[in-house]
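Of the protein chains in this complex, all but one are displayed in their positions.
Chain lettering (A and B) follows the sequence in which the chains are written, and residue indices restart at 1 in each chain.
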Amino acid sequence: VRYDWVSFTTDYGTADGFVAACKGVLAAIAPAARVLDVTHEIGPADIRRGGTVLAQTVGYLPAAVHLAVVDPGVGTARRGVVLAAGSSLLVGPDNGLLTPAADALGGIAAAHELTEARYRLPVVSSTFHGRDVFAPAAAHLANGVPVAALGPAIDPATLVRLPRPHTSVRPGELTSEILNADRFGNLQLAADADDLRAFGGKPGDRVSVRHRRAGVDAVLVDTFGDVPPGALLVYVDSAGQVALAVNGGSAAEALGGRVGDVTITQVVQQ
Amino acid sequence: VRYDWVSFTTDYGTADGFVAACKGVLAAIAPAARVLDVTHEIGPADIRRGGTVLAQTVGYLPAAVHLAVVDPGVGTARRGVVLAAGSSLLVGPDNGLLTPAADALGGIAAAHELTEARYRLPVVSSTFHGRDVFAPAAAHLANGVPVAALGPAIDPATLVRLPRPHTSVRPGELTSEILNADRFGNLQLAADADDLRAFGGKPGDRVSVRHRRAGVDAVLVDTFGDVPPGALLVYVDSAGQVALAVNGGSAAEALGGRVGDVTITQVVQQ
Partner (left out) sequence: VRYDWVSFTTDYGTADGFVAACKGVLAAIAPAARVLDVTHEIGPADIRRGGTVLAQTVGYLPAAVHLAVVDPGVGTARRGVVLAAGSSLLVGPDNGLLTPAADALGGIAAAHELTEARYRLPVVSSTFHGRDVFAPAAAHLANGVPVAALGPAIDPATLVRLPRPHTSVRPGELTSEILNADRFGNLQLAADADDLRAFGGKPGDRVSVRHRRAGVDAVLVDTFGDVPPGALLVYVDSAGQVALAVNGGSAAEALGGRVGDVTITQVVQQ
């Protein structure tokens, strides 16, 4: 199978030449492949964030080799891997970065360690495996090299997985970890639409949202425009997660932070 | 008509997967189309800035479907639209974002509301119409679907337009709103080359520039190198607007800000 697309996710930033060097390697080995950047602004070494962004985006990408590198363990014994999932492949370090996207694509059908020297650059640095190991592997896979040629099969159960973020829910009370704060200050929780159903309530219900500060009043709604400007809302976001936003403002500011647990409590109507 | 190019302008930033999800949707529906990013760093909800950047850039882009999403009203009654202008199409929310670029392209030849469900994703979220409504519409239009198939014609006169930024000019005095401060600290005014002609003066003339602070001396010139390092200059920039710069420095810093009105006064030669 050949792939027209290589998606690309890193914590490299775009101020240095790191992303460009990887793209140059891709272009040299797989000139027909087209690169679709997911993001290169994952916080340095923030594996969880990289895994979450890729998992929430991958369902909207074409079948591709998904190249992802957030790799604080470069140069240590951590494995490089390729995972087959759905009609796509995932290439990167075995540190928990790839498994959420593999799950989102339907689960891991096969996993191989990247050990075969012929699918690396001739000289492999100790600190930049994105360029020297992962990009060449992704390019050869895009060219149709079978996953089994990259190295020995490994048991998917041995792949590193990050602990699940915390969520607990019962009718009228939901506590969940903040998964992400986006550019607009919207806070995405680890809880998803199913959790919100378990919480109960219906559009228009008033709730109280506690973060570090005392509770802030909010309303359960479908979208920003359902509350007045400046009001806090609880909704299911475009990735299917429970999220907090302020219409025309920033929930991160309103609640005083971007990390930790949030508790949403049903306000009993008088 | 098919389009080889889709240009793409948003306030999504590039740290999340929003831009990538839209590009994935474009790739799935219109795999032959090539995406040219204008910018994704419009300030959150800054419709005026998005409209200005697109309008000043569009004349240098190839004929394209120009997809632009700065959309604080997502999920409310604001319309989604496609405008035909020159040999291009513009797709996005009807909130004033698209009309300046349509004017720059020669005016609006046709406008249609995006109502046709077959040109959206099967499930449309309440908060991410870039991915679910606008990118699919842009992709189908790039594929050659005629604008009239996207939804009913609307009267261009009913399109939302932002108020024009303020400029007043008479010989020897020009007052104009700051339209933009770029990365170099150059301040672009709403006044254009015609306004500067109405102001009068000739290259080398001394002027006084007032912002909030007391007046700063400046010189009317063609380019940075026409004044000594550190000096303030007034010139017509590469978009045809009157602009203020400091040779080797930042006009935004020299004048103490990036917003508000600036007044330029001819200094009478002794």
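One rule holds for everything that comes next: contacts are C-beta pairs under 8 Å (C-beta built on N, C-alpha and C of every residue); 3 or more make two chains touch, one makes a residue touch a chain.
Note that the structure is a prediction, hence the values are computed from the model and not measured.
Student: Of the residues B:D103, B:E116 or B:D182, I need the one that contacts the missing chain.
Tutor: Considering the complete complex, B:D182 is the one touching the chain left out.
Student: Consider the whole complex, including the chain that is not shown, and state which of A:F128, A:F184, A:F199 or A:F224 touches that chain.
Tutor: Looking across A:F128, A:F184, A:F199 or A:F224, the contact with the absent chain belongs to A:F128.
Student: Per the definition of touch given earlier, which of A:Y12, A:Y119, A:F134 or A:F199 contacts the omitted chain?
Tutor: A:Y12
Student: For subunit B, which residues reach the chain that was dropped from this view?
Tutor: 4-5, 7, 14, 36-42, 53-54, 56-57, 60-62, 180, 182-184, 222-226, 235, 237-238, 248
Student: Using the document's contact rule, name the residues of subunit A that touch the chain not shown here.
Tutor: Answer for subunit A: residues 11-18, 20-25, 27-28, 31, 44-45, 72-76, 125-128, 131-132 touch the chain left out.
Convention: only the chains that are shown with their structure count from here on.
Student: Provide the C-alpha centroid distance between subunit A and subunit B, rounded to the nearest whole angstrom.
Tutor: Taking the average C-alpha coordinate of subunit A and of subunit B, the gap between them is 31 Å.
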